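Shown here: the complex without one of its protein chains, the others still in place.
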Amino acid sequence: MTTPLLEVTGLQTHFHTKAGVVRAVQDVSFSLRKGEILGLVGESGSGKSMTGYSLMGLIDPPGRIVGGSMKLAGQELRGLSAEAMRKLRGNRMAMVFQDPMMTLNPVLRVDTQMIEAITAHAPVNRDAALKRAREALVKVGIPAPDERLRSYPYQFSGGMRQRVAIAIALLNQPDLIIADEPTTALDVTIQGQILYEMQRLASETGAALIWITHDLSVVAGLADRICVMYAGRIVEQGTTEDVLTRPSHPYTQGLLDSVPSRNQRGTKLKQIPGMTPSLLELPPGCPFRERCSRASSECGVNPEPRMVDDTLQDEPHTVRCHHPLRHEVLA
Amino acid sequence: MKKKDKAGESPIRRVLNDYCESWVAIFGALLLGLIIAVAIFAPWISPQNPYDLSQLNFLAGRLEPGAANPDGGIFWLGSDDQGRDMLSAIFYGLRISLSVGIISTVLALVIGLAMGLAAAYLGGRLQTLIMRIIDIQLSFPAILIALILIAVLGQGVGKVIAALVTVQWAYYARTVRGAALAEKDKEYMEAARCLALPSWRIVLYHLLPNCLPPMIVIATVQVAAAIALEATLSFLGLGLPITEPSLGLLISNGYQYLLSGTYWISFFPGVALLLTILSINLVADQLRDVLNPRLQK
Partner (left out) sequence: MSLIVFVGVYAIGNPIDTLISPQADQMERAKAIAALGLDKPLTEQYLSFLSGIARGDLGDSFAYGTPALKLIFERLPATLELALAATVIGIIFGVPLGLWAGLKPDGVAGRSIMVGSILGFSLPTFWVGLMLIMVFSVMLGWLPSSGRGPTTMLFGVPVSFLSLEGWSYLIMPAINLALFKVALLIRLTRATAREALLQDYVKFARAKGLTNKRVIGVHVLRNIMIPIVTVVGLEFGTVIAFAIVTESVFSWPGMGKLLIDSITMLDRPVIVAYLLVIVSIFIIINLVVDILYSLLDPRVRLVETDK
């Protein structure tokens, strides 16, 4: 039993705004092993991006991590000083953002932005850093890297920019990479390429990867394990195969059903009725209650995660539901 | 039709509530109220009428603040070279500074609104012409335009007001045109047009009220700017004539006595001017914050 690289227990991130408290991340727990790829799936407002930011320590006021623990290779991240956190960011944990247009600073050259990522963590001289940057660009498949280094971000296409962002994330050989919807803003064809690249790089460097997305099909071929999030909570968690072929939470089933390719031609597209609740006015109990066809009075109490015991593997498959789809559930 | 808040709370009440969230803003509003009250009631609360020559005594000239007036009473803020009580002179001066500032702003606002709304509503060549004039005028600093106008028109109250109006109207016109263009395509305007209301009615009763909020802020700031500009002109000797002594003139009167240490003739009118402008700006600043995000939707 290898110790997990990342262990998150009961993470809670709240935003104290004038309009009220937004409970963006509620009691989120999961773990990640070295080299593993985790898919964090959910719609907008489910708290998936906020979970990523919480891990990186990038939550800005009025947001705050108010509870739980996050351990990276045994070291507790919560409560670390700002300087200690800074040393980890971009070094042992890296993040790739959604919109490559704005993540690179438009007025600074690419080499400047890559070199500073290196020199922020180690006293490397400029030439050595430049060399490493160049190698990184080659690794992500950018042609003519020398020319690219001297250019400005606006001269790149969206896909290229995202590759640069990925290259920057890999510069210091992090143990953990968090990718927040990195392909959402790109063309579908480029999406496939980036997906492939990231998978290859992750396995090459042995880094663990958390891939945050709203698109189940993206993580289907990529991830080892999947966490499904809804209204700030993880409602189902397990291996990709378990969650996608034997979903236990009604929401997961709803997500799967709404993928167009799963439908028969000519039949109506299925959708989950209702809308995501506002995180400001969450009703007590299960947040999916309003939209669930299986809801009952029991659902007025928020369900705790329970094991789904339906297959013979040692990977836990948990679900938060009073009426899960799989019948064999350990109480 | 004015847009009302969803919650049923009248916009004015909500604005007032939001405004009072800042201590500084409340202070500014109170100060401004005090100044306006002083200006209005000046003839009744001044110890002396500074422009009634029979009340003046040359021998009481240039006395320090707190010195006794030989004719009774105390020169709280000192006396100027002619024996005038500074406090009274300041009260009367406030009157003039404020009136000139407000009158010129109101006139400029009316003209600016008319031109801006016309440009937005009628469009075409008229709009281009008006906007061109506005662009040229706004690329020059106000003080320069005012000085040239005074140079050309000569001095006098009417001419100073004309200069102040000319300097300001372009700013209003440009802002209201922008707002009007944005509002023009909204649904309520189309509804009004469908009702076949006459153009002037549409513009006046439907378009105008919804363009007003940003104008309120700008107009308030501009009153302060107009007062400051008039004071500067008067100080330079190119503003109001001696028969209508505004605070600027009072300050320039004291200029020559500064080097001999008789500071109060310039100092106190300046403080009054400063407080006036400051309070208006404080109020305007808070109004801007309060009115702004609301009116986005």
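By letter and in written order, the chains are A and B; residue numbering begins at 1 in each of them.
In this section, a residue touches a chain if its C-beta (ideal position, glycine included) is under 8 Å from a C-beta of that chain, and two chains touch if they have at least 3 such contacts.
Because the structure is predicted, anything quoted here is derived from the model rather than measured.
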Worksheet entry | Option touching the unshown chain, where B:Pro70, B:Gly123, B:Pro141 or B:Pro209 are the choices | B:Pro141
Worksheet item: Which of A:Thr13, A:Gln26 or A:Asn91 sits in contact with the chain that's absent?
Response: A:Asn91
Worksheet item: Which residue among A:Leu58, A:Ala220, A:Val259 or A:Leu325 touches the omitted chain?
Response: A:Leu58
Discussion item. Touching the hidden chain in the complete assembly: which of A:Ala73, A:Leu108 or A:Leu269 does that?
Written reply: A:Leu108
Fill in: On chain A, residues whose C-beta touches the chain left out of the figure
56, 58, 86-91, 94-95, 97, 99, 102-108, 116-117, 120-121, 152, 154-155, 165, 168
Practice prompt. For chain B, enumerate the residues touching the unshown chain of the complex.
Written response: 24, 139-141, 143-144, 147-148, 150-154, 224, 228, 231-232, 235-238, 251, 254-255, 258-259, 261, 263, 266-267, 270, 273-274, 277-278, 281-282, 285
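We take it that only the chains that are shown with their structure count from here on.
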Worksheet item: Where the centres are mean C-alpha positions, what is the separation of chain A from chain B, in Å?
Response: 56
